[in-house]
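First the structure, then my questions, so here it is.
Then we have chain A:
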Amino acid sequence: MDFILICSGIALFLMMLPIMYRIVVGPTAIDRIVAVNVIGTKTAVLLIIIGALFHNVAMFVDFAIAYAALNFLGSLAAARYFNRTRPAYGQVSQEGGDADE
Partner candidate 1 sequence: MKFFGLLSVIIVGFLLLSATKDFPNWGDEDSPANSGPVSSFYIEKTEEKTKVPNMVTAVLADYRGYDTMFETVVIFIAGIGIIAVLRTYGSNESIPKNQVGDEGAGLLARMTCSLILPFIQLFALYVVAHGHHSPGGGFQGGVMLGASYILLALAYGLARAKSCFSEKRTLVFAALGIFIYVGWGVLCLVMGSEFLNYSALDSILPGGVEMARSHSMLAVEIGVALTVTAIMFSMFSNLSTKGRLDKGL
Partner candidate 2 sequence: MTDHLPILLLLSPLFGALVCVLFGKGNSKNAWIVSMISLGISSILSVFLLLKVLSIKAGDIRYRMGGWDPSSGYEVGIELRIDILAALIVLAVTLVGFINTIYSKTRVPAEVGEKGPFFYALIQLLIVGLCGIIMTNDAFNLYVLIEITSLTSYALIAMGNRRAALSSFNYVIMGTIGASFYLLGVGYLYIKTGTLNIDDIHTYLENENLWTSQSIIVAFILIMLGVWTKMALFPLHGWLPNAYSYAPSMTGTFMAPLMTKVMVYVMIRVMLWLFGADFVYSEDSVWSELIVWMSVVAIVAGSFLALARNDIKKMLTYLIIAEVGYMVGGAWLNSLTGQAGAFYHILSDAAMTFCLFIAASIVIIRTGESRLNAFDGLFRKMPLTMIGFTIGGLSMIGLPPTCGFFSKWYLISGGIESGHWEFVVALLFSSLINAVIFFKIFERAYFGKIKGIKEEVSVADIDMIPAEGIKSVPASMLIPLFISALSVLILGIMNKNLFSWISNALKMING
């Protein structure tokens, strides 16, 4: 069973790499935040799997709850920040002047 858990953990990690690409490349700021959000939820999953591997899920599940909740907080804050304060691209509002507020 441990073998399957290790394999699924590694698979999860490998599948995070394309999302990492999205974080690095963008193109918009919100793209990056969505990717960070996805990686955040997957990290909570990964924490549970690691806990099962260490035979200590009871400890890791607390981390996972805190992580998931704070992840939501982070993306909510980012969404509100980009919604009111800043346009996603700096250039649009400067050039176009109609930044849809």
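Please note the rule applied: a residue touches a chain if its C-beta (ideal position, glycine included) is under 8 Å from a C-beta of that chain, and two chains touch if they have at least 3 such contacts; residues count from 1.
The candidates were selected such that all candidates are chains of the complex that A comes from, given by their letters.
It should be emphasised that the depicted structure is a prediction, and the values quoted were computed from it without experimental measurement.
With chain A as reference and 1 or 2 as options, the touching candidate in the complex turns out to be 1.
The touching residues of chain A, counted against candidate 1 in their complex, run 58-59, 62-63, 65-66, 69-70, 72-73, 76-77, 79-81, 83-85.
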